Structure formats: structure tokens, C-alpha cells
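Apart from one protein chain that is not included, each protein chain of the complex appears where it belongs.
What follows is chain A.
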Amino acid sequence: MAGLLLSPTEKVFILHGVQDDYRSDGRSNIDYRPMELETDVVSHASGSARLRLANTDILVGVKTEIDVPKPDKPDCGKLEFFVDCSANATPEFEGRGGEQLANSISNMMQKAYHSSQAFNLKQLCIFEGKQCWKLYIDILILECGGNLCDAVSLAVKAALFNTRIPFVKAALMDGGNIDLQLSDDPYDSKLLDVGSAPLLVTLCKIGDKCVVDPSAEEENCSVISLIVGLTGDRKYYYPKDADKQQSVESKCTTIGMNGPGSVAPKTLKDAINQGIVAAKSLDEALGQALLKERQQNIGIKKHSYGFLK
């Protein structure tokens, strides 16, 4: 990542640690650092979430708007991702410094959500061919502590889980135009089905092995990292009708690579398998946390904890 220098001896120490499956803070290669999650932090957004993973801090807001569907997909809604790298994270993001990173993350998310098996865009349809919901997903990176992609994808999924879309009360047909009347009551709204939404898992190749959830120092040691987008499992998010559906194998929606290095085919295969395992445990933990939070504030949320410690 950004502008971190490491001495050769520190790099050697990290490298040997990864080979030994024992990293500098005692984690093994497939362990994540503890995370903190809060949803519904931004009161004027349709849905929002804040995720903190060690020093990485992500805030996601979802905004809804009515739009005309694409002619080739008349029954689908739209998603748009926008990433903003705050200059608070590192001074390098000042001005246009973070643009490249922001674009690569938003492209990655766009690709991961593209498949209909990952996110069903039909649930955003209002009138086939005429009107649909467009979700603007704004991602704000407030602090960088390594492993941005994973944190972003988790926060996005949490924000979508929290998103409420108002019901349409009435519609007036006036020639070719449609006039919609939306419900004013914020609780007269529907929730999205995000169970299968994808999560990104970054696998950092250090030496011959891959690690999950790299810290900023570890990212600095690797020449290449693989980013794997994997679909989630509905059963973690909707436990009530869990028995009705079969457990789904997670599917790979996107693979990206970062960095100048190269990967051997066998390493790639191993890395993807490692990613699937990691994504599954991430998905399960996220589902548990989200359900717990929803249970805690049925109806109105008492107060938000926000950023203050």
C-alpha cells in the first residue's frame, strides 16, 4: 500500500513468519483481525454501515433513486459503486492521489456484483421497462490499515442488508410517463435480499504461501495479491427459512490481481480454495452480527455509537 518503507530485515522476519504459519501478532495465515460493525449510522441514507478492521475504517452509505432501466435488461435495477479515499487516511490521497485506488476498488465491486447469482437486480424493478430503483453505494475510506477490499465488501454487504426501499403506494399512468407515489413512512418499506451478495477476499502472496487479511506491513512484503469475489450463502442471513433451502456452494464471481508479481497455476488454485474457506467464515460471522444487531433494535434504533470511543 501507500508509501510504507520496510527494512530488509523486517521483511525477512515477516516472510519467515508466514512460512511458519505464525504471523507477527500470533495469527495463522487464515485468521482475520477482530472487526467492529455498526449499521444505520448515517440517518439520512437509506442504508449505511461502518466497519472497522484493526486500523482500516470504512463507512458506506446507500442512496436510492428512481431511474429508467437499461433497454437490454428491462426488469433489472441498477447498482453504482463510488469509492472516495479520504485524505485523512494518508496524505497521499490528497487531491487526486487516491483516484486510482478508488477506481480499482469500485471496478472490483462492480464486477463482483455483476452476476445475477450474486445479487438479484430484479428485486429493484418497479415497472418493467419503465422504472427501477438505482442504488448509489458510496464508500468512504477513512483510514487505511491494510486489507481494504475485504473490509469494503463486508461494509457494503452490511449496508445493503440495512437498506430500506420505500413501497410504491400508487402509480398514475399519464401517456407514456409514470407518476409514482411513494410511502412517506420510513418503516413502510421493504428490505433487500442480500444473502448471496459477494464478499471479496484478498490473498496476499508472501514467499510461497498466501495470507488472508494482511496488515499494511505484510502488504508491503508481497509482490502480488489475488482478490477473489465469492458469493455468500442466504442461510446465514435468513435463518427462518434456512431449512427450505439447500446449502449453496459459494461461487466465484470475480478474480483480480494486484501487483507486479506472477502466480503459478497451482498456487492460484490453492489460493482460490483458501479464499472460499475464508469467505465462508466471513459470511457466517457477518450474518450473525447483522442478525444480532437487527434483533437488538427492533423498530427504532436507540442511538448510534459512531466513531467516538
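Just so we're on the same page, a residue touches a chain if its C-beta (ideal position, glycine included) is under 8 Å from a C-beta of that chain, and two chains touch if they have at least 3 such contacts; residues count from 1.
As a working rule, contacts and distances are computed from a predicted model.
*Asks:* Would you mind picking the UniProt name of the chain not drawn here, from "Proteasome subunit beta", "U6 snRNA-associated Sm-like protein LSm4", "Vacuolar ATPase assembly protein VMA22" or "Ribosomal RNA-processing protein 4"?
*Replies:* The missing chain's protein name, per its UniProt entry, is "Ribosomal RNA-processing protein 4".
*Asks:* Which chain A residues touch the hidden chain?
*Replies:* 5-10, 12-13, 16-17, 19-20, 22-28, 30-38, 50, 154, 212, 277-278, 280-282, 284-286, 288-289, 292-293, 296, 304-306, 309
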